[in-house]
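Only one protein chain is missing from this complex, and each of the others stays in its spot.
For subunit A:
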């Protein structure tokens, strides 16, 4: 039983609340470059995710890592989330998990 290192569920706008801490986000891949992926967060902001993405990469990928600043994440874990994903549901979840129901998560 260990709750010492939770990862906050974030979208683009919420990333700034957790700079320097562990976060997780689902992004839609826009383009893949060497050593990083540029993607769109579930609230339509551009995010840069650094690290080594899996090959092949699906359209949606969840990244878990440390928030470097308000638009980039240094990712340690990448999980392909497939080519279809409900981003609006996830976005609403991010709002709830960082707001009224934060105590259930962090």
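Throughout what follows, contacts are C-beta pairs under 8 Å (C-beta built on N, C-alpha and C of every residue); 3 or more make two chains touch, one makes a residue touch a chain; residues count from 1.
Operating definition for what follows: contacts and distances are computed from a predicted model.
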Not-shown chain resolves in UniProt (candidates "Small ribosomal subunit protein uS3", "Replication protein A 32 kDa subunit A", "AP complex subunit sigma" or "SAGA-associated factor 11") to "Replication protein A 32 kDa subunit A"
Considering the whole complex rather than only what is displayed, give the residues of subunit A touching the chain that is not shown.
1-4, 6-7, 9, 24, 26, 60, 62, 64, 77, 79, 81-82, 85-86, 88-90, 92-93, 96-97, 100-101, 103-106
